[in-house]
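Note that one protein chain is taken out, while the other chains of the complex remain in position.
Coming up: chain A.
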Amino acid sequence: MEAGGAAMATAGCCLRPFSCEQGLLSRPDGSAAFVQGDTSVLAGLYGPAEVRGSKESPERATLEVLLRPKVGLPGVGERSREQLLRQTCEAVVLGALHPRTAITLVLQVLSDAGSLLSCCLNAACMGLLDAGLPLSSLFCGVTCALDAQGAIVLDPTTRQEQEARAVLTFAIDSTERKVLMATTRGSCSVEEMQQCLAAAQRAADTIFQFYRDSARRRYSKS
(Lines give C-alpha, C1' and ligand atoms only; values in the text may rest on other atoms or scores of the structure.)
Protein backbone atom coordinates (compact mmCIF):
# COMPACT_ATOMS: atom_id res chain seq x y z
CA MET A 1 0.00 0.00 0.00
CA GLU A 2 1.61 3.22 -1.09
CA ALA A 3 0.61 6.42 0.66
CA GLY A 4 0.72 9.78 -1.12
CA GLY A 5 1.52 13.35 -0.19
CA ALA A 6 -0.92 15.75 1.34
CA ALA A 7 -0.46 19.48 1.84
CA MET A 8 0.50 22.05 -0.78
CA ALA A 9 2.36 25.25 -0.05
CA THR A 10 -0.59 27.67 -0.18
CA ALA A 11 -3.17 27.44 2.56
CA GLY A 12 -6.66 26.57 1.33
CA CYS A 13 -5.27 24.95 -1.82
CA CYS A 14 -4.30 21.57 -0.43
CA LEU A 15 -5.34 18.20 -1.75
CA ARG A 16 -6.76 15.62 0.61
CA PRO A 17 -4.39 12.80 1.52
CA PHE A 18 -4.46 10.27 -1.29
CA SER A 19 -3.17 6.74 -1.66
CA CYS A 20 -3.22 3.97 -4.22
CA GLU A 21 -2.92 0.21 -4.34
CA GLN A 22 -2.06 -1.51 -7.61
CA GLY A 23 -2.43 -5.11 -8.71
CA LEU A 24 -4.95 -5.98 -6.01
CA LEU A 25 -7.31 -7.98 -8.26
CA SER A 26 -6.20 -11.28 -9.77
CA ARG A 27 -8.47 -11.60 -12.83
CA PRO A 28 -8.04 -8.26 -14.65
CA ASP A 29 -4.83 -7.55 -16.56
CA GLY A 30 -4.44 -4.36 -14.53
CA SER A 31 -6.15 -3.02 -11.44
CA ALA A 32 -5.84 -0.07 -9.11
CA ALA A 33 -7.71 1.31 -6.12
CA PHE A 34 -7.34 5.06 -5.71
CA VAL A 35 -8.39 6.77 -2.49
CA GLN A 36 -8.68 10.57 -2.19
CA GLY A 37 -9.75 11.54 1.31
CA ASP A 38 -12.93 9.47 1.74
CA THR A 39 -13.61 9.03 -1.97
CA SER A 40 -12.40 5.73 -3.36
CA VAL A 41 -12.69 4.13 -6.79
CA LEU A 42 -11.59 0.67 -7.92
CA ALA A 43 -10.45 0.30 -11.54
CA GLY A 44 -10.05 -2.99 -13.41
CA LEU A 45 -8.55 -3.20 -16.87
CA TYR A 46 -8.84 -5.98 -19.43
CA GLY A 47 -6.85 -5.78 -22.61
CA PRO A 48 -5.75 -5.92 -25.29
CA ALA A 49 -8.33 -8.67 -25.78
CA GLU A 50 -10.60 -9.98 -28.49
CA VAL A 51 -13.27 -7.59 -29.71
CA ARG A 52 -16.76 -8.69 -30.73
CA GLY A 53 -18.24 -7.94 -34.13
CA SER A 54 -18.86 -4.44 -35.42
CA LYS A 55 -16.89 -2.63 -32.72
CA GLU A 56 -13.63 -3.86 -34.24
CA SER A 57 -11.43 -1.14 -35.68
CA PRO A 58 -8.72 -2.15 -38.18
CA GLU A 59 -6.51 0.80 -37.22
CA ARG A 60 -6.55 0.98 -33.46
CA ALA A 61 -7.72 -0.64 -30.26
CA THR A 62 -11.33 -0.04 -29.23
CA LEU A 63 -11.61 1.36 -25.73
CA GLU A 64 -14.70 0.74 -23.62
CA VAL A 65 -15.36 2.26 -20.21
CA LEU A 66 -17.96 1.03 -17.73
CA LEU A 67 -18.66 3.10 -14.65
CA ARG A 68 -20.69 1.46 -11.93
CA PRO A 69 -22.15 3.72 -9.21
CA LYS A 70 -22.10 2.64 -5.59
CA VAL A 71 -25.87 2.15 -5.44
CA GLY A 72 -28.44 1.76 -8.16
CA LEU A 73 -28.17 1.14 -11.88
CA PRO A 74 -26.00 3.25 -14.14
CA GLY A 75 -28.02 6.18 -15.53
CA VAL A 76 -27.53 9.03 -17.99
CA GLY A 77 -24.99 10.75 -15.69
CA GLU A 78 -22.81 7.62 -15.61
CA ARG A 79 -23.00 7.32 -19.41
CA SER A 80 -21.86 10.91 -19.78
CA ARG A 81 -18.91 10.31 -17.41
CA GLU A 82 -18.05 7.11 -19.27
CA GLN A 83 -17.80 9.13 -22.48
CA LEU A 84 -15.50 11.68 -20.79
CA LEU A 85 -13.25 8.94 -19.38
CA ARG A 86 -13.21 6.97 -22.62
CA GLN A 87 -12.16 9.89 -24.79
CA THR A 88 -9.53 10.95 -22.25
CA CYS A 89 -8.03 7.46 -22.21
CA GLU A 90 -8.24 7.22 -26.01
CA ALA A 91 -6.12 10.36 -26.26
CA VAL A 92 -3.26 8.83 -24.24
CA VAL A 93 -3.39 5.11 -25.06
CA LEU A 94 -1.32 4.26 -28.14
CA GLY A 95 -4.15 2.29 -29.70
CA ALA A 96 -2.41 2.04 -33.06
CA LEU A 97 -0.02 -0.53 -31.55
CA HIS A 98 -2.88 -2.96 -30.89
CA PRO A 99 -5.31 -2.84 -33.81
CA ARG A 100 -8.43 -5.04 -33.87
CA THR A 101 -8.38 -5.48 -30.11
CA ALA A 102 -10.54 -4.26 -27.26
CA ILE A 103 -9.44 -2.59 -24.03
CA THR A 104 -12.11 -2.58 -21.34
CA LEU A 105 -11.88 -0.35 -18.28
CA VAL A 106 -14.34 -1.04 -15.48
CA LEU A 107 -14.62 1.47 -12.64
CA GLN A 108 -16.50 0.71 -9.45
CA VAL A 109 -17.29 3.57 -7.08
CA LEU A 110 -16.61 2.31 -3.57
CA SER A 111 -17.38 5.55 -1.74
CA ASP A 112 -18.19 9.07 -2.86
CA ALA A 113 -17.17 11.96 -0.65
CA GLY A 114 -16.61 14.61 -3.33
CA SER A 115 -14.31 14.95 -6.39
CA LEU A 116 -15.55 11.64 -7.77
CA LEU A 117 -14.66 12.26 -11.42
CA SER A 118 -11.05 13.19 -10.66
CA CYS A 119 -10.71 10.09 -8.45
CA CYS A 120 -12.02 7.98 -11.37
CA LEU A 121 -9.46 9.61 -13.69
CA ASN A 122 -6.59 8.91 -11.29
CA ALA A 123 -7.72 5.32 -10.74
CA ALA A 124 -7.98 4.85 -14.53
CA CYS A 125 -4.43 6.13 -15.07
CA MET A 126 -2.98 3.92 -12.32
CA GLY A 127 -4.91 0.98 -13.78
CA LEU A 128 -3.49 1.66 -17.26
CA LEU A 129 0.00 1.77 -15.72
CA ASP A 130 -0.58 -1.49 -13.87
CA ALA A 131 -1.83 -3.21 -17.03
CA GLY A 132 1.31 -2.13 -18.84
CA LEU A 133 -0.52 -0.60 -21.80
CA PRO A 134 1.54 1.73 -24.01
CA LEU A 135 0.72 5.36 -23.20
CA SER A 136 1.88 8.60 -24.82
CA SER A 137 1.60 10.42 -21.49
CA LEU A 138 0.09 10.00 -18.04
CA PHE A 139 -2.86 12.02 -16.86
CA CYS A 140 -4.38 13.00 -13.55
CA GLY A 141 -7.72 14.44 -12.48
CA VAL A 142 -8.08 17.56 -10.34
CA THR A 143 -11.37 19.08 -9.14
CA CYS A 144 -11.63 22.76 -8.16
CA ALA A 145 -14.58 24.36 -6.43
CA LEU A 146 -15.28 28.10 -6.39
CA ASP A 147 -16.98 29.09 -3.18
CA ALA A 148 -19.31 32.07 -2.70
CA GLN A 149 -16.41 34.49 -2.10
CA GLY A 150 -14.57 33.31 -5.21
CA ALA A 151 -11.81 31.43 -3.36
CA ILE A 152 -10.51 28.27 -5.02
CA VAL A 153 -10.81 25.01 -3.07
CA LEU A 154 -8.96 22.04 -4.56
CA ASP A 155 -10.24 18.48 -4.19
CA PRO A 156 -13.53 19.55 -2.52
CA THR A 157 -15.61 17.33 -0.24
CA THR A 158 -19.28 16.68 -1.01
CA ARG A 159 -20.33 19.51 1.29
CA GLN A 160 -17.91 21.98 -0.35
CA GLU A 161 -19.16 20.92 -3.80
CA GLN A 162 -22.79 21.53 -2.88
CA GLU A 163 -22.10 24.93 -1.36
CA ALA A 164 -19.82 26.01 -4.22
CA ARG A 165 -20.85 28.42 -6.94
CA ALA A 166 -19.02 26.37 -9.57
CA VAL A 167 -17.16 23.03 -9.64
CA LEU A 168 -14.59 22.47 -12.41
CA THR A 169 -12.87 19.15 -13.12
CA PHE A 170 -9.77 18.99 -15.32
CA ALA A 171 -7.67 16.11 -16.61
CA ILE A 172 -4.08 17.34 -16.99
CA ASP A 173 -1.49 15.48 -19.03
CA SER A 174 1.99 14.81 -17.69
CA THR A 175 4.18 15.96 -20.60
CA GLU A 176 3.26 19.62 -20.93
CA ARG A 177 0.49 20.08 -18.34
CA LYS A 178 -2.07 20.69 -21.08
CA VAL A 179 -5.79 20.19 -20.58
CA LEU A 180 -6.96 16.76 -21.74
CA MET A 181 -10.48 16.95 -20.39
CA ALA A 182 -12.54 19.75 -18.86
CA THR A 183 -16.04 19.73 -17.46
CA THR A 184 -17.80 22.34 -15.34
CA ARG A 185 -20.88 22.60 -13.18
CA GLY A 186 -22.31 26.02 -12.30
CA SER A 187 -21.21 29.24 -13.93
CA CYS A 188 -18.05 31.27 -13.46
CA SER A 189 -16.22 34.11 -15.17
CA VAL A 190 -13.46 33.50 -17.71
CA GLU A 191 -10.72 34.78 -15.33
CA GLU A 192 -11.90 32.43 -12.58
CA MET A 193 -11.74 29.48 -14.97
CA GLN A 194 -8.17 30.36 -15.95
CA GLN A 195 -7.20 30.71 -12.27
CA CYS A 196 -8.72 27.30 -11.48
CA LEU A 197 -6.87 25.82 -14.44
CA ALA A 198 -3.56 27.25 -13.20
CA ALA A 199 -4.23 25.90 -9.68
CA ALA A 200 -5.12 22.49 -11.13
CA GLN A 201 -1.90 22.42 -13.17
CA ARG A 202 0.11 23.17 -10.01
CA ALA A 203 -1.73 20.46 -8.06
CA ALA A 204 -1.10 18.03 -10.92
CA ASP A 205 2.64 18.24 -10.15
CA THR A 206 2.03 16.65 -6.74
CA ILE A 207 0.01 13.82 -8.24
CA PHE A 208 2.55 13.11 -10.99
CA GLN A 209 5.34 13.04 -8.40
CA PHE A 210 3.25 10.46 -6.52
CA TYR A 211 2.89 8.35 -9.69
CA ARG A 212 6.69 8.44 -10.15
CA ASP A 213 7.35 7.51 -6.52
CA SER A 214 4.90 4.63 -6.54
CA ALA A 215 6.31 3.26 -9.82
CA ARG A 216 9.87 3.62 -8.49
CA ARG A 217 8.98 1.87 -5.22
CA ARG A 218 7.16 -0.92 -7.02
CA TYR A 219 9.85 -1.79 -9.52
CA SER A 220 12.86 -1.27 -7.24
CA LYS A 221 11.77 -4.30 -5.15
CA SER A 222 12.30 -6.76 -8.02
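Everything that follows uses one rule, which is that contacts are C-beta pairs under 8 Å (C-beta built on N, C-alpha and C of every residue); 3 or more make two chains touch, one makes a residue touch a chain; residues count from 1.
Everything below uses one rule, namely that contacts and distances are computed from a predicted model.
*Asks:* As a check of understanding, state which of "Exosome complex component RRP43", "Sorting nexin 4", "Glyoxylate reductase/hydroxypyruvate reductase" or "tRNA (adenine(58)-N(1))-methyltransferase non-catalytic subunit TRM6" is the UniProt name of the chain not shown.
*Replies:* UniProt lists the chain left out of the view as "Exosome complex component RRP43".
*Asks:* So one chain is hidden, and I want to know which residue out of A:L84, A:L129 or A:A203 touches that hidden chain in the complete assembly.
*Replies:* Of these options, the touching residue for the absent chain is A:L84.
*Asks:* State which residues belonging to chain A touch the missing partner chain.
*Replies:* That gives, for chain A, the contact residues 76-77, 79-80, 82-91, 137, 166, 168, 171, 173, 176, 178-190, 193-194, 197-198, 201.
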